[in-house]
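For this depiction, one protein chain was excluded, whereas all remaining protein chains were kept in their positions.
Presenting chain A:
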Amino acid sequence: MKTNKNQMDLEMNLNAPHSMGTTIIGVTYNGGVVLGADSRTSTGMYVANRASDKITQLTDNVYVCRSGSINLSFASTHLTLLFYLGFLAADSQIVSDYVRYFLHQHTIQLGQSATSKVAANLIRLLSYNNKMLETGLIVGGWDKYEGGKIYAIPLGGTLIEQPFAIGGSGSSYLYGFFDQAWKEGMTKDEAEQLVVKAVSLAIARDGASGGVVRTVIINSEGVTRNFYPGDKLQLWHEELEPQNSLLDLLNSSNPEPMNI
C-alpha cells in the first residue's frame, strides 16, 4: 500500500515471528554468578509482553537466560508438537522444560544437586542435535565442586564455558562495553551493578530490548531475584526523561489539553 513518506507507517504485521529480541547476560564473580535480562517480547513492532521473565529455573542452583524466537510452524519440530499442541511456545522454553525434567531425574539418581556443567551439557545436546531450533541460551549456576560457572550455548549448539557471556539482539551493543568494564574477581554487588548497567545500555540502543531489568544471583547461600523498573534506570546519552502517560489527563482535576 502506497504511503505518503511524511506519514508514519502504521501497518503492523502481527504474523511476524515473535522474537525475544532480547538482551541476556551472565557474569561470574568471586563466589557465584549473576544472570540478567531485559523483559521485552516483540511481534514485529508490537510489544507482545513488556514484562516477560527470561531467566528460567532449571534446578535449585542452576538457572538459564533464554533468547530466540517463537516458531509459528508446528512442522519445524516434533518436540513442539508433542508438548505444546495447540499453542505457541518459544523453542527456548521447550528446551529448558525438557532439561528441567532430565535434571530432576538426574538429581534423584545422584542423590544430590546437579552441577551447572551437567545442565549446560544437556541443553547443548538438545540444541546441537536439533539445529532447526532457534535458541541462544546462557546457563549459570553454582555447585560445590566448581563454584559459580557461566556457559554460553548460542545458535548451532556450541557449548563454551566463559567468565561472562552476553546474548540476544541487544548484546551487539555490549561487546565493547564488556571489553572495557569486565574484570576478574568482582564482588557480588559490583557484578550485579555491572549487569544492570549493561542491560540498561542495551535497552537504550536496541529497539527489541526494553521494559525492566531482572537479575538472578546464585551462590552458596542460595538464589536472589532482583527487579529494576525501567523508568528508574540511569539515563544515557540523548535519552529522554520518562513521560507521564497521556491517560493522566482523564484523572486530573482540571484537564487542560496538551498541558502535562
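Here is the rule we use: contacts are C-beta pairs under 8 Å (C-beta built on N, C-alpha and C of every residue); 3 or more make two chains touch, one makes a residue touch a chain; residues count from 1.
The rule is simple: contacts and distances are computed from a predicted model.
Colleague: Which of the following names does UniProt give to the chain that is not shown: "Proteasome subunit alpha type", "alanine transaminase", "MAK16 protein" or "V-type proton ATPase subunit"?
Modeller: "Proteasome subunit alpha type"
Colleague: Which candidate, A:Arg50, A:His106, A:Lys188 or A:Arg205, sits in contact with the chain we can't see?
Modeller: A:His106
Colleague: Any idea which of A:Arg40, A:Lys117, A:Lys197 or A:Arg214 touches the chain not displayed?
Modeller: Checking each option in A:Arg40, A:Lys117, A:Lys197 or A:Arg214, the one touching the absent chain turns out to be A:Lys117.
Colleague: Sort through A:Val47, A:Leu125 or A:Val223 and give me the one touching the missing partner chain.
Modeller: A:Leu125
Colleague: Which parts of chain A are in contact with the chain that was left out?
Modeller: Residues of chain A in contact with the hidden chain: 106, 109-111, 115, 117-118, 120-122, 124-125, 145, 159.
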